[in-house]
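Apart from one protein chain that is not included, each protein chain of the complex appears where it belongs.
Our next item is chain A:
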Amino acid sequence: MRVMAQMGMVMNLDKCIGCHTCSVTCKQAWTNRAGTEYVWFNNVETRPGQGYPRRYEDQEKWRGGWELNGRGRLKLRTGSRLKRLLTIFSSPVQPKLEDYYEPWTYDYQTLIDAPLGDDFPVARPKSLITGEDTKITWSANWDDDLGGASEMGHLDPVVEKVRRESEDAIKFQFEQTFMFYLPRICEHCLNPSCMASCPSGAIYKREEDGIVLVDQDRCRGWRQCITGCPYKKIYFNHRTGKAEKCTLCYPRLEVGLPTVCSETCVGRLRYLGLFLYDADKVTEAASTPDEQDLYEAQLDLMLDPDDPEVIRAAREQDIPDDWMDAARRSPVYALAKKYRVALPLHPEYRTMPMVWYIPPLSPIVDLLRDQGHDAESAGTLFGAIEALRIPVEYLAELFTAGDTDLVTGVLRKLAAMRAYLRDITLDRERDESIPASVGMSGATMYEMYRLLAIAKYEERYVIPTAHYERAHELEELGCSLDFDGGPYEIGESGPFGEASGRPAPVAVETYQALRDRQTAGEAASSESLRGRVNLLNWDGNGAPTGLFPPRGEPDAPADEPAGDAPGGRR
């Protein structure tokens, strides 16, 4: 057994209101640069819908992920390694820009510069690719809220599949239809096919927390990963010629802050925490013959952090004790394995994705309420889950490779929780038969309710900080660093004037300070800077030591905040 830790995420789809705040903040943080205009590390899709890039789930076309060969062994859908090398000069099935969308801006300058005339000046859309006038025809969420579904709904690959396999077609008449939002980030898979596709070996998985990253120095722009990823969550920066992807905000996680998308999520539907898994068994699990068994196989990989044997094995792998503690408190482990309500997205791609989803019960609840039924009673809900085949089949295609029983099971748990909690809230007698009917005890169900409904910040995001004491000191104090380019000084000008030579790396210190500022009541500490102040981190609270040169009396407390400092609190 080789125990490894994996940072995972669970999204509770019932709570997603489709506000796109996660997408926008993520874009501001990571992809607001030239070359990544069309890139959304985080995007929110309305389902049913085509998604972003369009119809990315159609693996017959895009050939992402893994499949089993004749001997039952894993192979990439794009074929053998040699075949990929031979097709390297023109990647056969790479999505084009129009499969994402052509990014644009508006010619705002005209609004200011236009000469006086009879007509109001108009800010025309300009393509960010060609700089020419453009006609906006698509975007990352063009079919938001089922926009255009009556014409384009059938283009959803999942709809196609469900229609093919079931007699009753999914109707896109709005009074009968259902809809939910699906926020997507990189899955940080245990068995990533992007990594396996990369000819340069630039994509790697971090040993410590399982985050999948692209080494920008090693990437040579062969573009195989873009085809390899079935979720199409690796993007090509067309300016730098390198692949880029969601980083799970690793600099934030390292200091214990949640990802930007989680932090800013309005519905508080995201959970972050650790999984422990057995790295030796990943390939075996991903090779499970029946696609519908992949969910169970993936769940079996997740190790119980309370199991003494797992604890011993984790010690051998040098997993620190505070990480083990975090694994025990992990909300994602609880939702995925303990309560078994979180499901992986498209397990049939065999990549073992580590972003899990709690399927939405709300389409069913809404429908019942609209029809005048009691949408909170267990009996009605259970009956409706059984009766409403289409939403269940659709969800099953997304989360369980088509196994409707699994999805039904999860939805019944969520329905049971609603019914059981209503009795508690209304001070009625608890009906213990409700949790029992879905195989849970009343206490467990209440725990699950607490985690799903009222978990606070610290319970939703259980993030152990990284152990990089040594590296951290080195970076922060600006000592010479040992690497093949030789030592260099941080914060000093190079031989050819200001900012020449090697630029300072992204400082861990910046994120440390960010955390300090978010969690502390007073102005951010400046101890580590040896009396100097990093103005970038100064939040305007008071006058930290070192901001001004010392006055006559050296014993005057200079670090006293000027007044009450509310800015430091959240």
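Operating definition for what follows: a contact is a pair of C-beta atoms (placed from the backbone, for glycine too) under 8 Å apart; a residue touches a chain by one contact, two chains touch by 3 or more; residues count from 1.
Keep in mind that, in the parts below, contacts and distances are computed from a predicted model.
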| item | value |
| --- | --- |
| Protein name (UniProt record) of the chain left out of view, among "Branched-chain amino acid ABC transporter permease", "OB-fold domain-containing protein", "3-phenylpropionate/trans-cinnamate dioxygenase ferredoxin subunit" or "Nitrate reductase-like protein NarX" | "Nitrate reductase-like protein NarX" |
| Options A:M1, A:I129, A:A313 or A:I424, residue touching the unrepresented chain | A:I129 |
| Chain not shown: contacting residue from A:K96, A:K135 or A:R551 | A:K96 |
| Touch criterion as defined above, residue of A:Q59, A:S139, A:S166 or A:S200 at the omitted chain | A:S200 |
| Identified contact with the non-displayed chain, of A:T21, A:T247 or A:S362 | A:T247 |
| Contact with the hidden chain (one of A:E57, A:E208, A:E263 or A:E348) | A:E208 |
| Chain A, residues in touch with the chain not shown (by the definition above) | 29-30, 32-35, 37, 81-82, 84-85, 87-92, 94, 96-97, 105, 109, 113, 128-132, 191-192, 195-196, 198-201, 203-208, 213-223, 236, 238-242, 244-245, 247, 250-251, 282, 466, 468, 470-471, 474-475, 481, 483-485, 499, 502-507, 510 |
